[in-house]
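Heads up, this is only part of the complex; the chains shown haven't been moved.
In order of appearance the chains are A and B, and numbering begins at 1 in each one.
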Amino acid sequence: MGGNNSVKIISFVQIALVCVYPLPGFLFPYTKTHILILMSGNCFGQVFKVITFGESHGAAVGCVVDGCPAGLLLDVETVRRDLARRRPGGGGVSTSRREADEPEILSGIFEGRTLGTPIAIVIRNMAQRSADYDKLKDVYRPGHADIVWDIKYGFRDHRGGGRSSARETAARVAAGAVARVLLTGSGVTIHAWTQAIAGIEAPSPDSDNFDPNEAEKNIFRVPCRRTADRIAAKIEELRDAGESAGGVVECRVQGLPAGLGDPVFDKLDALISQAVISLGAVKGIEFGAGFSASRLTGSQNNDRPLPGGCPPGSARTVAYSGNSAGGVLGGISNGAELVFRAAFKPVPSIAKKQLTVDRFGREVELEIGGRHDLCVCPRAVPVVEAMTAIVLADLMLRRRSDRLA
Amino acid sequence: MGGNNSVKIISFVQIALVCVYPLPGFLFPYTKTHILILMSGNCFGQVFKVITFGESHGAAVGCVVDGCPAGLLLDVETVRRDLARRRPGGGGVSTSRREADEPEILSGIFEGRTLGTPIAIVIRNMAQRSADYDKLKDVYRPGHADIVWDIKYGFRDHRGGGRSSARETAARVAAGAVARVLLTGSGVTIHAWTQAIAGIEAPSPDSDNFDPNEAEKNIFRVPCRRTADRIAAKIEELRDAGESAGGVVECRVQGLPAGLGDPVFDKLDALISQAVISLGAVKGIEFGAGFSASRLTGSQNNDRPLPGGCPPGSARTVAYSGNSAGGVLGGISNGAELVFRAAFKPVPSIAKKQLTVDRFGREVELEIGGRHDLCVCPRAVPVVEAMTAIVLADLMLRRRSDRLA
């Protein structure tokens, strides 16, 4: 940020006076000088409900999972393991903020099993370096939510995004770990990986015999070593240019029973879409053939069910001639592998100098320091898996409750 | 407690065996011969809530809009007009089922204005030709939800899809008409059109001066006459081959105030995604640069805010150097045009003979008659607009309620 931008932030009180207007004050008289805002949408799910809490630079982030059935084996180590996959990996793609990410389970567990009661999990924030953000308090970083926060809320916590920070996803991963226990016990496995970075695509793994651990062997989480090498070279080049990269994460779910999802608003793919696009950097999602399906003909795109499938009600999976559908028909899982891809935009915080504006509408030159990922995809992989697990756990429980006898 | 009560607690495992199986069937004794299923997910929205009801071949479809503010001018003609846009257009792309689609408003209106109370709208089904579907009752049509309904519910209404029918979207359009009144009054306009059919793409209209009515001038709702002609030729070819086509619908919202959407699960784009992917034939959605963003660098993709923007709180729209973001940053509208595209798969009901299986798992050859669209995009355009309007109306009301003073 140019040294000439020395304008002080106007006081909180002043902002309030400017933004809030003379409203029917009698209900909340004390608000004359403060903004009364509340934030909706911290809760997700119907039966398997997740609420997350916590700010980037507060005491802790965490979640309450309400609606997890009793009897599941769940220990803190399971949660810790999933959180570890989300931590910065090194290798130059990710931020150097180092959080221990040590979860504590406060409730809902008795003798190593879930009780059916709400499960509260807390992850304390340790490695906050608020000072890193001081010089950003008046400036809107391009591609970030800074400007919309000011417009929406009239003020913002400039220290790492506050509630909007990617740190919030740690709470989602903790909740996803609980969901995953439920799913794994039912034979459902979820694997995501980086399918492309900066336009360099990995060949699509064969559904029938792919090694889900292959992608974990390199820092990009690309399921192909050769592609990983090409990406490494590209990333090096982008770093030198002070740039960042976007990418695509693919997720596949195996062993998913047919019949999940509801036919109207709560279709399986509709709920997955909300869950995955609720990750800040995702700009698109597609299922099965996805956008390519729009260029196919009916007979090319129709997956026909193969003879010999089991009778209704007993079939866990059904065989089809192909999987253009990506495992979902009319919003309901069809017994094939669930396949979707999410497009992530390049990280907006780049080393390169950028022009932007400050909160007073003046053009300023911005140079961002601090700790930032060069591409979010590798760390996004476990978060995509977590959100998928949360949706599927919810739909499996909803399916059980929908079938009353 | 008497000392003689020394009986040990039976083990957890044993309790489970004793208590849980056989499942307490006594609760619903009459279900011995019938399936007890209920269908979730008929409700959408938080403040501006929409519930739809009705089956394809029942007495009526309809909706209740709960949470529409009082004082809006609303007459039945407004609803009728939107429903008319969804009706089959002719020209060979759409079904020949002809519904009058005459809406009746049963409540929530007084002297031409909304009362703030629930608005119930009913559209009676008239042109049901159930017999068309008789021969399909045992067969699973490829690409349709038939097979998953049997798996999920154990039975299905084979007459046109029942609750899963596209007829249900008439109720969404009616609810969307109410939402649109609210939005239009606030200066928000929503326009969708067919951006591509069968891979033939229309040039992208210029945001600053495009004619939203251009697309309404041809039966494909493509905003370019030349492209429409090419599509017409392609459709003719596909019809001869007994095939069908997919396509892409683009939607743009102008005049949308910045600040809509919540930072965690209920991001603007996340909710639009759920809403649009809850339309049966949609296989993907992308915002702004969408999947292409994954191939850009940070500086290419960042839209930088331009100087001279209004101070926080007062700005309706903000100027940016570009619109890769598609109008949404961190899940919150940023004051630019909201832009998204949805990919529709080809209509699965094709004239061509197809192999499939029947409910007993035997291979059968299927030839579908009846009335079917060749490509859903033209008729999907008003439905995409309706779902977008419902989400935006909800978020505008939520924004109002979030800002308490």
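Quick note on the criterion: a residue touches a chain if its C-beta (ideal position, glycine included) is under 8 Å from a C-beta of that chain, and two chains touch if they have at least 3 such contacts.
Since this is a predicted model, take the numbers as computed values, not measurements.
What's in place is 2 chains of the same protein, and the file's complete complex has 4 copies in all.
Simple rule for what comes next: only the chains that are shown with their structure count from here on.
With centres taken as mean Cα positions, subunit B sits 23 Å from subunit A.
In the complex of the two chains, the subunit B residues touching subunit A come out as 16, 25, 28, 31, 35-44, 46, 52, 140, 142-145, 147-152, 154, 163-164, 168, 196, 198-199, 238, 241, 243-248, 258-259, 262-267, 269-271, 273-275, 277-278, 280, 283-291, 293-313, 315, 318, 324-326, 329-335, 343-350, 352, 354-357, 359-363, 398-399, 402-405.
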